[in-house]
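Complex shown without one protein chain; remaining protein chains in place.
This part shows chain A:
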Amino acid sequence: MAVFKYLFASIYGFVDSIGQSGIFLFQSLFRLPVRYKEALRLYIRQVYSVGVLSLIIIVVSGAFIGMVLALQGYTILTRYGSEAAVGQLLALTLLRELGPVVTGLLFAGRAGSALTAEIGLMKATEQLSSYEMMGIDPLRRVIAPRLLAGITCMPILALIFSAVGVWAGMMVSVHWLGVYEGSFWSSMQQSVYFDTDVMNGIIKSFVFAVAVVWIAVYQGYVCQPTSEGIGRATTRTVVLGSLAILGLDFLLTAAMFGDF
């Protein structure tokens, strides 16, 4: 009996938190700060801290992943004498999969955890209460700019990741391994389509962005306002965010590229 009771309670809690966070997302998205100029200023500040400050990790990871892909691809493709296809391999894997997914995972670790910790600490130091007591809605002032900045930044970061990856892969395969540059680029040009490959990648990273940033700000907003609570909320952001990205990636890939 106790098992059922526990099971019921945890399912109830899960459904309840999904509902709560849904309302939270809805309320935050439709309540931008009242003054248009102020809203823009807050948004740009968040774009800087969420997007621009994530650039280093995104660019460095993109470069290394592109280089590794080129090395691995070259050693296999060269057995069949088709090393020129390494350009196609790089562009497709990066645009369709690795760009959105790895960017999402890195973003959850770098920006998501920072968002949760920042909002959690604002709660612990009564700053959120303080906004409320001032008659300023914290969802409007604190949450909405962060949510929008995260959602708009991540697709751009994913594109940067892919572009840097392709460039780094080109350096390795063309300038180091000696693949003919003309065939490297032409194989890529022939097989990459804007609306299936590039657009689907952007759609994917947009969906991941909504999931990760939503989880991050919600965890911060509802965390226990103690040092332990903030720590736990930050961990949960990274774990839930990463799992959500991987799960959603499977669903989206099946819907976009699976021919049933």
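By definition in this document, contacts are C-beta pairs under 8 Å (C-beta built on N, C-alpha and C of every residue); 3 or more make two chains touch, one makes a residue touch a chain; residues count from 1.
One rule holds for everything that comes next: contacts and distances are computed from a predicted model.
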item	value
Protein name, per the UniProt record, of whichever chain is missing from view ("HPr kinase/phosphorylase", "NADH-quinone oxidoreductase subunit H", "Putative ABC transporter ATP-binding protein" or "Carbon monoxide dehydrogenase")	"Putative ABC transporter ATP-binding protein"
Touching the absent chain when the full complex is considered, from A:136, A:156 or A:252	A:136
Residues from chain A at the interface with the omitted partner, ascending	34-35, 38, 45, 121-122, 125-127, 129-137
